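A single protein chain has been removed from this complex, and every other one stays in its place.
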């Protein structure tokens, strides 16, 4: 039997997207759908769109990782399982395995229909909701591929080896990821002030600016009331740190330039650091406005702690202003020779270590 | 550019198969092809045949696991990578991720052509060659899937989480796998005396008896001279052990029956054990005949050591007869609550532990 | 308050010794006493005797290792604890931390009295009893000391880092150790046929032949009925293996010589191996005679598996003769660069690995 996903109400959607289910559009890493279904087989009809970068997907059955493959362009059917005991209900979770590719105008996976011979059952919400906000680390860059790999391609990103997935699994949480490789809190690794996560936090996927993306709802306001996280994990600052070492960024349209500076003695320029610290305060205010009750944990350190003090200063300033006791600072384990992945990024071991630290911290602060 | 794989001499073939490369037929788990290739992309044209059980494949790039997916019936192209640095040479290894399915008459993957934009380079042989001979354990059954899974389907088999892959990787070895789930040394788990590995050891894939399989060379003699292992790992006996607990097997054609018996007091019947012990001697003679110089390591214990003494008795008898100093006995770590996989089989942790023990043993006996 | 240990009935004695408690004499490694006592302090009066080698002791409080020190010659008091909550009952266990030194005529620790300010309570027997029989490995040689140490002194032996202690702790078992460094099943590492464990198994500590030792009961028959193990672990064969590589041993009194031979081609001489195999059968018969219901597990491999087949042949022959289903063979993890201790012996990591394997095996065979 084939049916449009929009007709199967028991299917649960994960990740920020519009209300449209005909088809369901997946932008973000770890976005996808989940279902409980009986029957011997399940197929999914995808439609895949991109300019240069094929997205990948992974899926789990009953919580265990089963497959991971590249999705080339087009509309076609994929078999998720066949030959299973038709009586038993299987939990199937389809994950987009790569972030939205900000440089592309039309990069997403769409889910049209399912083919099956069983019955769908409701997927209950997990008792905890977590939102992860970050950069390439949170996008799982470097979690696949040999250590020497240097190509920036979706193949080397992973949702399921990421600390976000692992943390949510340990805590039995539903989760969303809002992350862009290279982006920062105040500016990107190469000093682009537009590649700043806070500027897009209120939209579904606001930096997708193509006509088609807009038609699919990328620019719509995210419905925060519909999904309020209990915990927000912010893992930003690494690219801001890098930008002090990089040349200035020049806006190709306007010619305007921007750069974070170091002093002659190698220290960070105080005025620039102050801009960053203010951005911390502002982003915390924005997060609190959108998520009144969430515990907010700012994590840092997987790729060097060097820029730690501006983060904690920003958090401290925010706490002084708002007297908000629900904002925390947590260091995560640093990448080293034993836990590094590809592209000089934290590898699977480092992400597993981070998930241990983070999930323990969250547990102890939820009691 | 597209080219028949038979035209690309630099491609290296792994696993027992015929000399035919137009197309290349893959029967065994961990069989496949390997290439060193420059260029930005690589596609493979497969043709997939089966009755009930879709095979899966996995592949590595530069030694790191990249993807794993089901192969549905038909002839089609699959993209292995795209968008990589065209200058660099990538090592790509395509693995059949499931054993030949003995119950099927036409179960294999064929490789017709490759599409690429670079140049192929020779793949050197590794300094060590290992052949693994076994049952479901060596076929990687239970290495994917949640613990509760009970379906016997290729999805839950894995070549790359298996101790054979892990051992070969640790030792920098080329390797082949010759294994069938449920089969034994003398008879299968359910007392079928035809499902005995030694009966088919000399052919390429002798129990594939369909017309088409025969045309593809399954029944041909294996060319032992062309690939002589330095080490043979035999991991058999587990299903023979089980058969003592099972009802007799009845040949549906002839009505003949067969069964390994237990005595009234629960001990193994001596006459039946003697048959098994003789089968150990005979198989060791056969292995030595086909592989005059290989070190032969008989491994046992991943699913209980209970049937250990008949194995060591058989080895001892063989040593007495042949005065062969190159046959060894090694226990492998037992499956328990912490390392079990799906289908009550050893899981990824157990296989990793087994690879540690086995690779250390092999290393110390190669010096 | 001071009291003779012979007057304190609640004190439990561990290890083979005579019935005499005035004083209590400790011969074997891991022999000692255990008590449950309230009060703020506990002192023990020891008397220490030896020719060249100071014994050591270790002790635990409530199961946790507290101290370890050399015992120089003489009779004196040692404080085991002071300043503890007087209300609480502490479990205190005093362990001789070294084997009986076969080369000495008067080597033991005696316990005369205890000084205390609380009350003694009964120590319950643990639900399982294990006897460990072995050589230097079971005596814990090499478990203290830097890797480069080569001195054969008690300082480098340990009862509490040994696999015997660790196994008993995991299984909640009382245990005894019967072991001598350098000794074998049939002869010692240097071909001395008198340094064979089975020759002394029936006496309390039969190779202690000094006059004083005899007066203390060393030559008395061990009272097997008084302490019947549920499990016997035999870890012998390693020194027998070594003896094939060593020159002949010459009896200094009689001039008689003895040696295990290798053939010209480097293989073990069959006649000599047959003597060893017969010794396996004989020792198993002796163990069974003294311990009718014990499960007997012959362990091997911590210092090379090379001599494995004679052991399993011996076990197999014994099983054929006696039809005894309660004798088992188990490999233990081999010493390597990562787990070696001092004196080229297995170190703490190797013993911990051995205890994992052995305790899992015992558990699964007790159910």
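We just call them A, B and C in the order they show up, numbering each chain from 1.
One rule holds in what follows: a contact is a pair of C-beta atoms (placed from the backbone, for glycine too) under 8 Å apart; a residue touches a chain by one contact, two chains touch by 3 or more.
Every value quoted in this text rests on a predicted model; they were computed, and no experiment measured them.
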{"item": "Omitted chain's touching partners, listed by label", "value": "A, C"}
{"item": "Contact partner of the left-out chain, one of A:214, A:286 or A:309", "value": "A:309"}
{"item": "Residue of C:15, C:39, C:118 or C:145 in touch with the missing chain, whole complex considered", "value": "C:145"}
{"item": "Contacts of chain A with the absent chain, listed as residue ranges", "value": "267, 305, 308-309, 312-313, 315-316, 319, 323, 325, 328-331, 333-334, 336, 357, 360-361, 364"}
{"item": "Interface residues of chain C (partner: the chain not displayed)", "value": "52-54, 56, 61-70, 72, 79, 81-85, 144-146, 148-151, 153, 155, 342"}
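Here is the rule we go by: only the chains that are shown with their structure count from here on.
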{"item": "Chain separated most widely from chain B, comparing mean CA positions", "value": "C"}
{"item": "Chain copies touching (chain A, chain B) - same or different residues, decided at half shared", "value": "same"}
{"item": "Centre distance in Å when chain A and chain B are each reduced to the mean of their C-alpha atoms", "value": "39"}
{"item": "Junction residues of chain C, two or more chains touched", "value": "none"}
